[in-house]
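As you look at this complex, bear in mind that one protein chain is not there, while each of the others sits in place.
Each chain gets a letter, A, B and C, in the order it is written, and its residues are counted from 1.
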Amino acid sequence: MSTSKTKNSAQASAKHNAEDFLRMYRQMVRIRTFEDNANQLYLSAKMPGLTHMYSGEEAVAVGICEALRVTDKITSTHRGHGHCVAKGAEFKEMFCELLGKEEGYCRGKGGSMHIADQSNGNLGANAIVGGSMGIATGAAFTAKLLGKDDVTVCFFGDGATAQGLMYEVMNMAALWNLPIIYACENNGYSEYTKTAEIAAGSITGRAEAFGIEAHTVDGQDVLAVNSLTEQLVERCRKGEGPFFMELMTYRYHGHHVGDINREYYRSKDEEKDWRENKDPITQFARHLTSEGIATEEELEAMQAEIKADATAAVEYALKAKYPDASEVDMHVYAA
Amino acid sequence: MSTSKTKNSAQASAKHNAEDFLRMYRQMVRIRTFEDNANQLYLSAKMPGLTHMYSGEEAVAVGICEALRVTDKITSTHRGHGHCVAKGAEFKEMFCELLGKEEGYCRGKGGSMHIADQSNGNLGANAIVGGSMGIATGAAFTAKLLGKDDVTVCFFGDGATAQGLMYEVMNMAALWNLPIIYACENNGYSEYTKTAEIAAGSITGRAEAFGIEAHTVDGQDVLAVNSLTEQLVERCRKGEGPFFMELMTYRYHGHHVGDINREYYRSKDEEKDWRENKDPITQFARHLTSEGIATEEELEAMQAEIKADATAAVEYALKAKYPDASEVDMHVYAA
Amino acid sequence: MREITLSQAVNEALAEEMRRDETVFIIGEDVAEAGTPFKVLSGLVEEFGTARVVDTPIAEPGFMGIAVGAAMTGSRPVVDLMFGDFIFLIMDQLCNQAAKTHYMSGGKLSVPLVLRTNLGATRRSAAQHSQSLHALVAHIPGLKVALPSSAYEAKGLMKTAIRDNNPVVIFEDKLMYQEKAGVPDEEYLIPFGVANVKREGTDITLIATSSMVQVAEKAAEILAAEGISAEVIDPRTIVPLDEAALIKSVKKTSRAIVIDEGHQSYGVTSEIASRLNEKAFYHLDAPVLRMGAMDVPVPFSPALEDLTVPTPEGVAANARKLVAGEMLDGEMIHAA
Partner (left out) sequence: MREITLSQAVNEALAEEMRRDETVFIIGEDVAEAGTPFKVLSGLVEEFGTARVVDTPIAEPGFMGIAVGAAMTGSRPVVDLMFGDFIFLIMDQLCNQAAKTHYMSGGKLSVPLVLRTNLGATRRSAAQHSQSLHALVAHIPGLKVALPSSAYEAKGLMKTAIRDNNPVVIFEDKLMYQEKAGVPDEEYLIPFGVANVKREGTDITLIATSSMVQVAEKAAEILAAEGISAEVIDPRTIVPLDEAALIKSVKKTSRAIVIDEGHQSYGVTSEIASRLNEKAFYHLDAPVLRMGAMDVPVPFSPALEDLTVPTPEGVAANARKLVAGEMLDGEMIHAA
């Protein structure tokens, strides 16, 4: 069992080619763009309910999911749009889901908090904080039982580390060497509370106490995240799991789209600092241009293309039909 | 936060006088004698249901409870007779409870798995493994809220460390500096399974990861247990809690009185070794005689007296009356 | 009488009881500075401090357990459970521990604790944030269950709950937090087990809980316009249940519909209907109907969600049929 260590991008870049890099960039921009549109739908009262923005944390979902295969599984959270996009989902079905339309990934029955492109191995966003930790561990159990080398990544927030379920399943994952990576997105807050006020001791230390190798990584550095994940995924496939990653990151918006006046729990300066100095997309763009992988113009063109895609998807979703009333008691039971 | 350390009796003896020592010895013998009678009641089909024997673990309950005041609280487990005796209970009310009689501590409504002398600060045995961890932490919360310097000890087994609730309440106890000692009675087994098969990593390490100072102590050495507890209790009273103790011990009987053929999960040799070489009562008797605190004859006389007490209490309980039928729906709600 | 919101009413009840009794404290997620996501507790931490308005980590079983132990040792905790759906996480501490401690200890220990949580769909929050789970709790002996249907009830029942020596679960209707009602300036308590006749009537009794009281009242208006006189009764607590008041009304009207936002099957409407059938059988001119939420997880889509909960029109339609003697065995209009 190693102690926590911080990786940086330098170690990683070698084995990636330009195509991989550009796909990662594209996926990060797609998440940001998706969220900007979702927020807009909320502000213009076109979206039912509330939703939690992933903006600022893009490098986590993308760095991790780019290290996975389609058959690898993930479980997601209430802040789940980023994971969903990163694991391969399309805008159209996602916006339809957010608006409760029949063509949504869950036929409009799940909404933002249960969104998932199930065909790409996403087992679902979850509105119970910590609620998916058992599910993820169970997916890893299936892989081992049926002799597949699929790996599961369990996404959760720093707040979720307070749920006892995590310790129960980490214990079993460690005893049984399950191919799972627990990915703690530490964005410094759970709702309106700072992590330090709700987490005693050390988060990685808790995993280590169960004999699980744990790493801390800069969650704003997509290459660092990706490189570490690739290594751990490979080792999981060989039966060396489980692993634990703590990814240091930040959410730009409030806890949810309606959390506007938040100075009582975090300062505007702090938000500004992260946005201006630690943005995962800006940082990665700088890397791409300085390494000569893309020009600024190319990146801007990509952004514009993604923006247009999103706009079209939103328009489609707004016009799409709601599920028929007869659907209300369909899918309570599987045939 | 210190790392785990093992204490031994030498460090402790100085500040205790002969009276304390003899009371500890007496309490250990009382527990053993209570259990021998309870087992006999089961074997002779005079006791309803099953029960879990504490024999072999006496130094844990006694060493800890002798460091507590009446107003200090404990929570107990399914294997709770030892804690109950050690915190000051009488044989008569205990046997009445075991037999479902009206004069039992719980008017016969609780039985072995819920036994408690509530007036001495015992908040109850608990038939949900790990179920009392929140209760104990809450008792410590009350002490802090109301400005009392009472301390709570939460007894639980090695098996209970698998329950997530423990990590949830340790986190809060650590964040809020609650006056609580988590006392893990590691007897090597949970039911029919060895601890190593159900606990990954390190048990004390798990507490330490939450910033809780943790100690491992020889649970067969009553003075070692008592001395460590006294120190930790004192520190709790000063606001330095919480603490965690892992007490290495052994149960002589099966998981419950009906668990007779148990060679498939543990060997007779192992049992013999503990009984012959690590018995807490024999070891302490040797200490008492070699230090000139008591003669063998005095100790034997004490044993005989306790035995007679127990026999009388059993006889009383066997003849005592059952609760009246009208009690069945009393005490569902408090007035 | 001044009008205040349900939110303010709960806030006042807590503040008054915390002033009166220093063993009362509040524990839950984001209850202090944030005053809960619904802002029900705003201002309390400023008055009572963080020792008595206690923010917890996201560990519902843990802080529920802590509350049980605190209650057993001389405190009076008010547990804040952000969504009623999370009650599934704390069932062991609530039902195996809190509910049974008094009985198992032969009356020696008690657990004076209030669990504040909520119920109610149609907030577009999907299946894990929209449930009305009070039937589960009502099934467990040792727990009391209150269902305030307005700001007035919310305040009076909360104060009674805090002074009760048992674990009491209060489900507030989360859609009602901003709704106002007349609440006296003077202190008052509402006793448990006393139903409230919201509207008198002679042709049919509408027994409705929590969020469904307004639905029943609206249905009664619709029916009144047609010359049908409906009596509306709110039991206010379902444990204890004021059976006598319900039976009395049904003996008068000879017909009844029971309306509740929990799932219909194995739910609250079943118990109430059964008691009426058992104890007013020979006075009934028609079967007692039940209208609960549909037996489906709550769907996100607004197009579906609104179909799952009883509406005034649905209640009126069923009432109309019952009164006309047109309700034959097995025929029934569902919720929507």
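Everything below uses one rule, namely that a contact is a pair of C-beta atoms (placed from the backbone, for glycine too) under 8 Å apart; a residue touches a chain by one contact, two chains touch by 3 or more.
All figures in this text were calculated on a predicted structure; none of them were measured in a lab.
A.B. asks: Where the complex has a chain not shown, which of A:Q27, A:S55, A:S76 or A:T137 is the residue touching it?
C.D. replies: Reading the full complex, the residue touching the unseen chain is A:T137.
A.B. asks: Using the document's definition of touch, tell me which of B:G56, B:G80 or B:G130 contacts the absent chain.
C.D. replies: B:G130
A.B. asks: Per the definition of touch given earlier, which of C:T23, C:N165 or C:N277 contacts the omitted chain?
C.D. replies: Of these options, the touching residue for the absent chain is C:N277.
A.B. asks: Which candidate, C:P77, C:P112, C:G201 or C:P297, sits in contact with the chain we can't see?
C.D. replies: C:P297
A.B. asks: Could you list which residues of subunit C touch the chain missing from the display?
C.D. replies: 85-86, 88-89, 91-92, 94-96, 99-100, 103-104, 126-128, 135-136, 138-142, 238-239, 247, 262-263, 265-271, 273-274, 277-284, 286-290, 294-297, 299, 328-330, 332
A.B. asks: Touching the missing chain, which residues of subunit A?
C.D. replies: Counting only subunit A, the missing chain is touched by 73, 75, 104-110, 114, 116, 118-119, 123-124, 126, 128, 131-146, 152, 164-165, 168-169, 171-172, 175, 330-335.
A.B. asks: Pick out the residues on subunit B that sit against the missing chain.
C.D. replies: 48-50, 100-101, 106-114, 126-131, 159-160, 162-164, 190-193, 197-199, 264-265, 322-323, 325, 327-329, 332
Convention: only the chains that are shown with their structure count from here on.
A.B. asks: Which one of the chains is farthest from subunit A, going by Cα centres?
C.D. replies: Chain B.
A.B. asks: Taking each chain's centre as the mean position of its Cα atoms, how many Å separate subunit A from subunit B?
C.D. replies: The separation of the two C-alpha centroids amounts to 46 Å.
A.B. asks: Where the centres are mean C-alpha positions, what is the separation of subunit A from subunit C, in Å?
C.D. replies: Averaging C-alpha atoms per chain gives centres 37 Å apart.
A.B. asks: Rounded to the nearest whole Å, what is the centre-to-centre distance of subunit B and subunit C, using the mean of the C-alpha atoms as each centre?
C.D. replies: Here subunit B and subunit C have centroids separated by 41 Å.
A.B. asks: At least two other chains touched by the same residue of subunit C: list those residues.
C.D. replies: 56-57, 59, 61-62, in rising order.
A.B. asks: Specify, in ascending order, the residues of subunit B that touch 2 or more different other chains.
C.D. replies: 164-165, 168, 171, 175
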